[in-house]
Structures are given as C-alpha cells and as structure tokens.
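What follows is a set of notes on a single structure, which appears directly below.
A single protein chain has been removed from this complex, and every other one stays in its place.
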C-alpha cells in the first residue's frame, strides 16, 4: 500500500481536530514520518533539559502520522495502545525532531520505532521509542 | 529507609525548578506517591478523550515523586531512564490522578508501577505504566 | 465475569498443546494467576544468576494464564502482543514464582502486571513486567 499522503492535509486535520497539539508533521514517506516541535520555556526541567513528556508527545505524534502512512489514509482514531521510550542523553535545543519508521502493520495494529534529536544533531538522538497503534475495528 | 517527605516541599521545588509542570504532588507514602492533574481543553484529542501525552506527563511526575520517596530525599536530578505505558480505556474527566508504587530501589535506579484514573473512578484505570529512574551517581 | 477456571485443566492443556513449556500454573483467582518454574542448570548465566529469558518465559506463562482468567475460558490462542520487563536484582534459587494481576480486559486485549520472585522471598522481587495479550477476533 503506497498511497501518497499529503503533509498539509495531515497538519490541517491536526489543527482542526486536536488544536492543543504542538507537534507538526514535516515529512511523510512510504514507510516513515517526521514530526517537529518548537521548544518553549515551560518544557525545561531541572538541569536545563527538555522534559521527557515533551519528547514523548512528539514521538506519539510522529507514530500517529506513521500510522496514517501505514494505513494509507488519515485516520485520527488510530489510538496509541502502548509506547515505551528510553531517554539516552540530555536534550537541549530550540527544535526537536522525531523520525518514526514502520516495523509492521496488520488489520489490528501498526508498530513503529521512533528516534528524537535536537536541532541539526541527527546523529545524537536524545530518546528512542517503540509503540503500537490500534486500528479502529470496522463497525 | 522511611524518611517522611513533605508534600508541600515537593510542590514548592516543582514550582521553583520546573514551573512548566502542570502536575501536583497530592500524597506521599513510604512506598508510593500520588499526583494529580487538571485537564485543560488543549489536552483533548480526536474522539473527545484526554490525550496520551497528558497521561504520560502525569505518570512521569508521579514516578519522579516516588523516586524521592525511595531515595529518602527530594532529588530533582532523578531522571527518567525509560518508561513504558499502556492505554487501557478512553480517559474522560476534569481531573486525572496517578498512583505510583515502588517495585525496587538500588544505588543506580528506582523502578515503579503507575496507574492513572479520572475523577473518582479509581477502579477504571485509563492507563498503566512501569518506569525506571536513574539515581545521580556520586561525583 | 467470574468464571472459576480449574488449575489442573490449564496444566493439562499446556502439557498437551505446548509440551515444551516448563512453566506450571499454580493458582488462579478472579483477577490474578500464579505460575511456577523449577530452575535447571542451563538457566544459570555468568555471575551465577537465573538468566533473564527464563524469568521472561515464566512471566509470559503467568500472563497467558491471567488472560484465561480475564476471558473466562482457556484460550490457547491468546497471543502475546507486547511485553516489557525490568530486572530488579539478581535471581538465585531453586524455584521461581510469578504472580500476574489483571489491569484491564476488553474485546481486543488483556493487560496485566507481573512480578517474579525466588523460593519464599516474596518481598524481594527479581523482575517486574507489564504485557498485552491479543484476544482472537471472532471469525
């Protein structure tokens, strides 16, 4: 299934249905999605680092966008079943990026792996995660 | 190690050092911690549910507070190493609560289990998680 | 759903359908299951500890038994979707035990938390885990 999804359509859906999300879709490929996030002062936790939950939220968005790619359609009701994240090094920077890569898709779920980095330091990932998204069952 | 930690002191530290955190410590016991969170409209994702990342942030706070309990001191630099979360049912309500329970502590890390519920529905947990917090090494 | 399942029937199914399993069901309650395992020399890894995979296998069995409890029937095709495990302290002993507790069940999956200990040291858990088991979809 190699339907081309449109980044602008994804972002329009997010703005309309989930206005509170601060994460933006940046790129969609046939088996990956990239999301970005602009760090705000409220994200900074003791030590001066971007808090884990801000990274988690970005990962969750990137994997959500990945599930659209895997399903070949924008599916807002693809819900996170489970997500495990590992924090690898302190995150410092103005923008965070996350690339999510498809591991498998079947009629029940989408599984992907995600990596987060700051600014242009693509080789210094600050966290990595794997997660499962439940595909809505046909009614 | 059964040092009694003070809830108000924990919340004062959070307000001072991590002003962006929207989670509050509610209770500290010798092997558990309870945190709470007031849902805001920005947390609502498609379907009308509280988004996963808001639940994750609450879990992360509760486990952070738990690590203070386990260490017998308020230790802001106890950092999340890894956290895995499972979303069990839709979360709807005005306030979220999370209870984190200690599984083990050693000189390197604290491990706990957390459960989230909405309002007074303590028997309908919306997510459950386990995580590891790294204890700062002596310099 | 509080169907009483029979420990002997569960063990008979395991012996018949999964003869290679070295884990035995010990107890079934309305929201928990206990499994046990006899350590063999092949399980001992460097340092003299019971290897992680032997503990994982026991956890996987206990959560499998728990899914029978949650579904109210012996359902061999309840399959592990995902499992995350944390190793807390060295495991040494002749028998391992695992207690799995139900977190949630719906028509798609069963989620539980598990704790492993050695011999009679129930208060010194050597590993803890959470996992999701997929319920077979009706055909």
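In order of appearance the chains are A, B and C, and numbering begins at 1 in each one.
Operating definition for what follows: a residue touches a chain if its C-beta (ideal position, glycine included) is under 8 Å from a C-beta of that chain, and two chains touch if they have at least 3 such contacts.
Nothing here was measured: the structure is a model prediction, and the numbers come from that model.
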Residue, one of B:67, B:84 or B:126, that touches the chain absent here: B:84
Hidden partner chain, residues of chain A it touches: 84, 86, 88-89, 103-104, 106, 111, 113, 115, 125, 128-130, 132
Contact footprint on chain C, counting only the chain that is left out: 17-21, 40-47, 51-53, 56-57, 60, 76-77, 79-87
Sites on chain B contacted by the missing partner chain, in the whole complex: 81-82, 84, 108-109, 132, 134, 137
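As a working rule, only the chains that are shown with their structure count from here on.
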Remotest chain, chain B as reference, centres from CA atoms: C
Separation of mean Cα positions, chain C and chain B [Å, integer]: 27
Computed distance of Cα centres, chain B from chain A, in Å: 22
Distance between the centres, which are taken as Cα means, of chain C and chain A, whole angstrom: 32
Junction residues of chain C, two or more chains touched: 84, 132
